[in-house]
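All protein chains of the complex are present and in place, except for one that has been dropped.
Letters are used for the chains, namely A, B and C, taken in the order the chains are written, and counting of residues starts over at 1 for each.
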């Protein structure tokens, strides 16, 4: 039979199965094929919570969502059009998200009595009509994979059993007409010296593809043309973690400062430690410290020695670094502190995202200890954000807190690779022997000299006790303390002079400004796009510098009737703006441990238009 | 000759000398005599910074200031009328504070070449006319003390040498006609079994008194009549540390909960540990933990066991307790965290006061972790504040941060002793065996059950991972997380219902409201008194609950044209009010490591009137 | 016997460890031992840190607190200070106890706080998916050490003996009988008891203890310690731990006259220390059992008793008197 081919502008697919089913792998392969095909895309994996749950249970479900389109897109998407469910638990935990009349591709072999029970189904949803609202495609993937691989000499039944994810991938690849070459290439490279898995995976993938082509079950194929509206250049796929690592290494190379990352493992920040640990060849030094306090201390000690000192963590670890960050404020040494936010309070939900550490980053230190706070907005932008954090830390001799979050860290998108040579310069400007030297003298930016051990003639002592202006000697003088407090604050506030004016994307006559920070960027822009499509005028702007704020922000806020700040917390940034500008900023806070959805923001905006 | 006697309403005396000179002792004796005499008073000791400085140096100066009056007074006073200077360093470091045409009583024996050098004088200020603007009384205290004690059989020259502070005390006691009995009583008790010091001190004290009476150097005696406008009742003298300790013990006794204080020493909070450690007999248990993290953990562990768990610290220690306080927020267990603020950032100036930990107390935890914050306003009020902190912690099953500061901790004033029986009840309301029980069910106040180990049938587990509403089971459900976040916030916000409306002391037609919190209370009221005496109308109010805020605060703020918030920081509380009420609150921040002065506030007020 | 059963100590929470995880065996052993101790569930408290091991507390139907990473000993110390009437157990991992929690561990042991501290040592970070721990051997390749760990590991028993632990023992997840005996001894110890449990993590560090658990190798590598007995091992006790002329403990013949006799109750911890240092990693013959068990004052308990006493004997007027202590004066109305 001839299948009809339909066109689609944008599609969202979610692969879901047991942690053991290889869904992340299937998703990643689909992503690479999609990249090669030339669509724009964004992806979001979701892993089971901390502990490995028993196979087949809801707690054990692992999923990978990809949003791809013929135009540039901004988020991994809210509601999938297609859900691949490798077992009942996957179906049950993910079905809620599926779009109305969406497609379910289920591995019916897995819907055994035992598995149904484990997932908490009394009846088989594939049969009891509960899926009538959806387009259900049942495929016995396990047995078809087994059949496809049987009688292959190297293939064990175990190999066959573990290849069904490639079968699913084959089906979906056909469904959206993805190129098969990248996947086959990958399989060959990956299993070069493992003939069993190699043959099994190849066979399964092809079997899946052929099944799509021949089976009557799948009667439409969709075409999603390559995106044409993306800027020219060379791209690669990155998630936030990789982009952050690259940004730090770039800053290290460009500044000539060796990179020393001292961290203590914590989900989701650990990945950055893992990633950087592999780059010894780039002169990167990673230390797994005994705890977060030590990690911050080691990074600061390295900075004293003239390195780019970085420490990365998540909420609970940020709490522990507080005192040491305060010391860095007093010492006025460069230090980059990265907080990959997750849902709190306390241990909270370590595998869920949130933006609720903002006020802790701004104010979570005793005494008057101001420091710059920067927030990354997309996976790819993490590169820029990390680079900027390093630039400010080094230029102003100050600790900088870079806020990322679990969503950014794990989400991937195509990234336009920047020209290494064109990155803004970072000059450590170490104090030189022979120059007149006082430890707390200041340059025009208010920064003090960075005189590193080993420099003849510049021996000096610094510490956490209040220091005398210029000399850096210990001082208990009240007037000096007031002066130093003002000097520290002015230095940080002065960074504003370095910052570009705020980019505002405003329709003529727009009365509502939607102001975002951090990972809500994509969702906000997507929502704005939609309300504009509905014919409304709206303005959006996004902040990457949360302290100090862009010099023209106040003026921008006053230009609009209403200002809405969507954030994954209870309105923390909104309160900062209210205090600073006395503007009645409205806040939309979502705290469900997931990224903001374009759809919910669309609703919020519509209500206000 | 007959000395004339003049009347004074209020007098400020500062005793200053080397750490070794016993100034704190002289001052305290003077205070007790003043209390017995019936004046109202307030005192403020100031100690040399952390490390013992070499004798005779500026860094080694120790001082004690007392403000006493025939009317009720509010602060230890700004500018002393009389400065007792036991050596050149004392004169040099304290003279700046002395009132114009004030009196200097100097121990001229100590103005030797060596001491003058140590203090950095090239010429002897007693002779070079540099004190012409003041009324200078030179007394050879060392030699007169020696003479007064010579030939006493038990008195060694060492005893004599160390008694000159009592000579100075005698002079000043005569000058202000203090009763001598309390001092002589004290000497006899203190040195009961040390005949040498006993005789020496008695003789020195009397010699000083007689010197005042007979010497022509001192030609006026001042009378400061007993204060008549203080409320009736039984009084004792307390500093903030003692009052806090008594408040905690009272809460423990009234609630029936044993008091467990776990602390790690830190200036100025250590004193509370020392004070409470002495009260084993009241069922108080103190633990010196290995660090502040452990201290917070131990207090929280004790709370789990059904004790009143308390931990006390200062800025750097508060930083370290952050994560554990966040755990307490998640566990919803009672915990009292006391922060005796000192000047930051980092180690800062450990012996100087400040109010700069407010935002850290409010926001210094990752994630959404709201908790009540209370601030003590005077040394005596620390009793009430500590009691209230315990009451709220127990009633609402929440950590509470009580903010005090170094000034409050060390400053003393007469305290009207409350009736133990009349203190508000504190009911632990432990969950009882047999009652229906879910760990995260809630009472009408939103508090969860406190089911302590040892209770049959109520075994349960709690932890820092997000908990399911009611059951308390671990939950990674997004909707549940949003609900729990809201529930935790609502519980804390709901405390407002318990709080009295805000007392406002407003003159008819007052347009300026001076709103204070913490230890600025006395200075604000004194300043208001002065501008009123100058015929201005002004309003004052003082907050003891900083989160949640009194329900009528917003309405109060809007009643006035202008609102001024004086605080010993860069305007932290002002920013809280601006964010919450969008009122253009003005801030006056003094950050010189000293309490606010009534005089500077008077100036600020005058400018705004 | 108490009429209590294993079920009385098993909570309704579904266990969430990976299939084959050594933690299951420890849980079974503890739930099996509890009824024998004759302490009702409501007098037992499990305080745990964060890690796979930390989940243990949820599976015991006793009072429990799942604290924060590394702080369980501090939380438990506070509980012990407030309450002398409970049986308090701390569950921790090698990272939780020795990395972030090192300070609290050594101080809880120094103070001899009456806690039973069970450290599940899988020589890896399990919960965070496979980084090196302070007990990971030098050169180990993990997610955080792709080129091999370059630091030497702790010898946990040497560390705790150095900290003054009054009870220190080591056992193995796979040996239910041995583990139960060691845990019972810990439960009966008056002060702080530290038990290192070699625990296999099949996912991130499988087989780390094979030399001690694998049928073939075990008999040659396990050196069982019995108080008062010569330290012999091997299929026919042909090997033994002997003291060399220079004073060192070395592996020698089972019938060597210089064979060491184990004395767990000896005041001087030096020999226990030497036995602990026989092997720094379980690849060599390794001593297991109770290394040290000595009576020492339990300061916190004593003070705790004083506390209770004081509370008990508080006069009605005590608070009034305290408030009025020292010089007071009265202003007439």
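Definition applied: a residue touches a chain if its C-beta (ideal position, glycine included) is under 8 Å from a C-beta of that chain, and two chains touch if they have at least 3 such contacts.
Just so we're clear, the structure is a prediction, and the values are computed from it rather than from any experiment.
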Contact partner of the left-out chain, one of A:281, A:561 or A:607: A:281
Candidate in contact with the missing chain, chosen from A:55, A:99, A:441 or A:465: A:465
Listed residues C:142, C:155 or C:200, member touching the removed chain: C:155
Which residue of A:32, A:177 or A:586 touches the chain not shown here: A:32
Which of A:108, A:291 or A:332 contacts the chain that the document leaves out: A:291
Contacts of subunit B with the absent chain, listed as residue ranges: 50-55, 57, 59, 264-267, 270, 273-274, 277-278, 280, 286, 288, 290-292, 316, 346-347
Interface with the undisplayed chain - residues on subunit A: 32, 35-36, 38, 182, 230-237, 246, 249-250, 253-254, 258, 260, 262, 279-285, 287, 289-291, 293-294, 297-307, 309, 323-324, 327, 331, 417-418, 420-421, 453-465, 473-474
Missing-partner contacts on subunit C, residue numbers: 99-103, 106-107, 110-112, 134, 138, 150-155, 158-164, 243, 246-249, 260-261, 263, 266, 268-271, 273-274, 277, 296-297, 299-300, 302-303
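Basically, only the chains that are shown with their structure count from here on.
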Rounded Å distance between subunit A and subunit B, as computed from the means of their C-alpha atoms: 47
CA centroid of subunit B to CA centroid of subunit C, Å: 44
Separation of mean Cα positions, subunit C and subunit A [Å, integer]: 39
Touching two or more other chains - residues of subunit C: 50, 68
Residues of subunit B engaged with two or more neighbouring chains: 323, 327, 331, 463-465
